[in-house]
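Structure, as structure tokens:
The complex appears here minus one protein chain, its other protein chains still in place.
Presenting chain A:
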Amino acid sequence: MAGSFAKVMSGRTTGLLMASLGASAVATGYLLSDTVAADEKRKLYPPSADFPDLRKHNNCMASALTPAIYAKLRDKLTPNNWSLDQCIQTGVDNPGHPFIKTVGMVAGDEESYEVFAEIFDPVIKDRHNGYDPKIMKHPTDLDASKITSGMFDENYVLSSRVRTGRSIRGLSLPPACSRAERREVERVVVQALAGLKEDLAGRYYSLTEMTEQEQQRLIDDHFLFDKPVSPLLTCAFMARDWPDARGIWHNNEKTFLIWINEEDHTRVISMEKGGNMKRVFERFCRGLKQVETLIQERGWEFMWNEHLGYVLTCPSNLGTGLRAGVHVRLPKLSKDPRFSKILDNLRLQKRGTGGVDTAAVGDTFDISNLDRLGKSEVELVQLVVDGVNYLIECEKKLEKGQDIKIPAPIQQFKK
């Protein structure tokens, strides 16, 4: 049957003729092997007809994508059949963000970074200060004992937190996964987490079964992720089937948390009130290693390679995927005109206390590392420790009426 249809569907006019005889004449349940119509469509619309209009756009994808690259990659698919258009849809739909230059593209699976390397590599370079995935190697170091001076003055630092993400190799990422794949991620991770013990022992709360009170409690504790409203996420297909197979696991002490199937397969968070960043990071590393061992016992592993480090959905989170930060009061320093420059040179970033899409409330800021790729976890956390200590010193100086200095800029990774 497919063969005779293939002969008939040899041209667009023929297709129209068939369609005019009634829709049922054209399609009576094509099986998946029939891609004649798809091929016809590709010929009818060359890549130039489909090239997105990016003239009003300001994101990394729009800066890097050219008609030539698009033409080369448009008809390629990853082994999981993920396409370029699907990678870039979020960047086409979201021209810019008020506070930060967004990346504008996502991966659907581990292989996306390889199959579409011609666009991912320049985007990675742009986002990660010139890091070149083709020639550079990314260091992984989760030895928390190396951290020095990791205890902040708690008159200023209200809380400390380290987060990262991990993807389960072999399963599609949130933009691309089917419901069954997403449920499989949930099953694999929840099963592994059940094996955590002592100060890491805890419980899983599935979003579909959580009560509204439980949910509000978790949001108020700064534990729970938002229902996806950000167009950056919704346009990347990550919110499909919400809240199916989404949930949060946390230990009984509420200092170690895992988000399942939000923007990544897992987001791993260590946090506590106060300024003991060293302890937060120590728990972070210990917990991560234990979770890794537990999934390996069942034949799974994390997505990782020596060029990109840990592979996550958004290119901005490659490498360590690590954001280490504090909520810190800086009433005087934040009003000083040199504040932004000081942060820049220390490779730090400020956000509001509600997260990436918020502005600061009062004098309390979320201060964290800017970089993710090209420096190890230990390096980045040490950088945050040193940087925040410096900011606190500046604040104290300004309190005493003394002057402050802009520090020398921190060197990028060795090229």
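Just so it is clear, contacts are C-beta pairs under 8 Å (C-beta built on N, C-alpha and C of every residue); 3 or more make two chains touch, one makes a residue touch a chain; residues count from 1.
Here, contacts and distances are computed from a predicted model.
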Chain not displayed: protein name in its UniProt record ("Metaxin", "creatine kinase", "Vacuolar protein sorting-associated protein 33A isoform X2" or "Radial spoke head protein 9 homolog"): "creatine kinase"
Of A:Asp241, A:Glu301 or A:Glu399, the one touching the omitted chain in the full complex: A:Asp241
Among A:Val103, A:Val157, A:Ala176 or A:Leu348, residue touching the chain not depicted: A:Ala176
Option touching the unshown chain, where A:Ala37, A:Ala71, A:Ala201 or A:Leu370 are the choices: A:Ala37
Listed residues A:Asn58, A:Asn81, A:Thr293 or A:Ser340, member touching the removed chain: A:Asn81
Touch list for chain A against the chain that is not drawn: 9, 12, 15-16, 19-20, 22-24, 26-32, 34-38, 41-42, 44-46, 49-53, 56, 75, 77, 80-83, 85-86, 89, 92-93, 176, 178-181, 183-184, 208, 234-235, 239-242, 244
